[in-house]
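Every protein chain but one is kept in place in this view of the complex.
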Amino acid sequence: MNRIEEAKKEYKAAERKKLMLILVFVVLVAITVPITLGFGVYKISLVDSIITFIQHITGNITNPKADTFIWNVRLPRALGAITIGAGLSVAGAVMQNDFKNPLAEPYTMGISSGAFFGVVIVIVSGACIIPGLTGQSAYMVNAFVFSIIPIVLILLVAKFRKVTPVAMILIGIAVMFLFNSISQVMLLASTAENLADAYSWRVGNTSRIGWSELPLLIAVTVVAICLVWTLSRKLDVMYAGDRGAQSLGIRPNRLRIASMTIVSLMTAAIVSVSGTIGFIGLVGPHIARMFVGSNNKYLIPASAAFGALFIAVTDTIAKVTGPDGLPVGVISSLVGGPLFVYILIKCRSKVWM
Amino acid sequence: MIIDIQGLKFAYTSVPVLNEVTVTIEGPKFVSILGPNGVGKSTLIHCINKILQPTGGTVMIDGESVTDITVKEMAKIVGYVPYSANDSFPLSVVDTVLMGRHPHSTRKSLDSDLDVVYEVLDKLGILDLAMRPFNELSAGQHQKVMLARGLAQEPRILLLDEPTSNLDVRHQLDVAKMLKALSREKDILVIMICHDINIAAKYSDEIILLSRGTIYSTGVPKEVITEKSLREVYGVKSVIIDDDGSPHVILKDSISEAETEEGPVRIAVDREGQII
Partner (left out) sequence: MSEIVITRTREQLKREYYKALSRKLILLTVCITGILLFIGLFSLSVFDSISLGETYEIIWNHIVGNNDYEPRSLEWWADRYIWNRSIPHILVAIIAGCCLSICGALMQSLMSNPLADPYTTGISSGACFGAVTAIIAGITFSSITGEMGIVTNAFIGAMIPALIIILISARIRMTPATIILIGTGISYFFNSMVTYLMISTDADTLKTAYIWQVGSLDGMTWASVPLMFTVTLVGSILVLLSWRQLNLMSLGEESAVSLGLDVQKFRILCLILMSLMTAGVVTYVGIIGFVGLVAPHIVRLVIGGDNKYVIPLSMAVGTLLLLFADYVAIQFANLPVGVVMSLIGSPVFLILILYNHKSRGVLY
């Protein structure tokens, strides 16, 4: 039995290593957040910004202007960035697992195009689902309502007939094309200014996040991540294929639809606040997988931590480029694309398939 | 434990695969299901563990109809080792086998689950593969890992779909011997689909011979494996000799179509009932 004990120790050691890696990511996030407070349009040194932050907490504000910037603008933006990064990355991990497809991402079901469609309606016609609402909140409400249409559709279909994973993906694609084409028709018929507005909404941006949206966003994301994390062992069993999973006591389709709905609602909430931030949802889980493997118990927290770190860092870069500079959606793809290709070449053996 | 199958019918689309299968299997023992390609062996097994819903007839496990057993309960009673894992997924061998513990697992049980997993790996002699990624293994190693997963499930009934097909002769014998021992030690009913008649005849307590979607005969190997049954079911000429009490088949020749009565056209149909 000595050999078994040894092998078990090896397994435990590997698990501890994974845990350490996740911790490293979390610590890096914790370091990045105070640093990112020091960047932005309002010029303030890194040390001063942290001092201002501490002063606010202790209630001893000496520089009200700096305090306004740090506390009301930069802090919610930083917290929003890490929430979005964590949420999208976990959503991607779950979608890739559900569909056994390395190309699946949070937007595969057409969530982003639904949100965009909702916003285009507001921009072009001024109409909102809740009458009388205008401006940012109208964008947000419409974006959320329209982005959950694809999921509702899939749930409805699944109620009446058996849907295979491929059919789900294809339904998502069809809905996406439908929404996109209607948006395009509306935008092309509209003025160039409206198009520019819609376009700049679509490019993912964290600068719109303030204290008013943040609590709900964080609550939804944290709850959703915790929920899928409790499902992690069941999600592992999905790797065995649908029949295999069933023989191991899982109802694969039910689990797939349940987990997909959870992460889709979360993604819808994120998208309606920030627009479409691409890249991280697709690539975050792949990079996390290179570090901790495919076991969901570690993959989900690692994806969350890596996603948070990545968006926090790219958001800092976005702030450095100035008020008219690059939004975080552009930066994350610009940095992440080549980075991803590089990692893929270097550590290919650990990548999926 | 008793599996009682009464008048089982199954069709993927309009094409019947199983027709009026009636058989009672009582364990613990080691049972082999034999029959030519596409006779419905896998379908029969899938009807037992509820992966497929029969179009007619009943399957009862210990007096309870499988339709009344929940998927999770089923996974505790019946383990299943698939024919081959085409899906290669990026989990380590331990994590793959750990899946088998899912039906029993609770939030706190990881440590005891790991004990079971490692014991099974040791028993199958693949302890050294434990930390390797599943998708980097050979076909034979895959098969052993899947077998380990089925064993880790600690079921009362274990269904196996050609568990020895990718193994070398030595390991084929080892696995068959181990399955037989398993049925004795753990008091479980082991049901294996097999294409190797001699292995089945040598180790099985009982053989179920299927032909044209229904049962041709069941019984101890000596009764079922005869020159006549092989001719009628498989269409082969053979000589059967006695090998320490169990029948041993020496194949002579296949029978040409003209010699069989009608010479029906055979076509292959995949799982969805589509012509290949």
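Every chain is named by a letter (A and B) in the order it is written, and numbering of its residues begins at 1.
Throughout what follows, a residue touches a chain if its C-beta (ideal position, glycine included) is under 8 Å from a C-beta of that chain, and two chains touch if they have at least 3 such contacts.
Fair warning: this is a prediction, and the values are worked out from it, not measured in the lab.
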Touch residues of chain A, complete complex, unshown partner: 101-103, 157, 161, 164, 166-167, 169-171, 173-175, 177-178, 180-182, 184-185, 187-188, 191-193, 195-196, 199-200, 203, 278-279, 282-283, 286, 324, 326-327, 329-334, 336-338, 340-341, 344-345, 348, 351-353
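By our rule, only the chains that are shown with their structure count from here on.
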Whole-Å gap separating chain A and chain B, where each centre is the average of the chain's CA atoms: 44
In the complex with chain B, residue positions of chain A that touch it: 3-4, 7-8, 10-11, 14, 100, 233-234, 236-237, 239-241, 243-244, 246-251, 289, 293-295, 350, 352-353
Complex contact set, residues of chain B against chain A: 46, 49-51, 71-76, 78-80, 82, 85, 87-92, 94-96, 98-100, 102-103, 105, 114-115, 118-119, 121-122, 127, 130-131, 133, 135, 149, 153
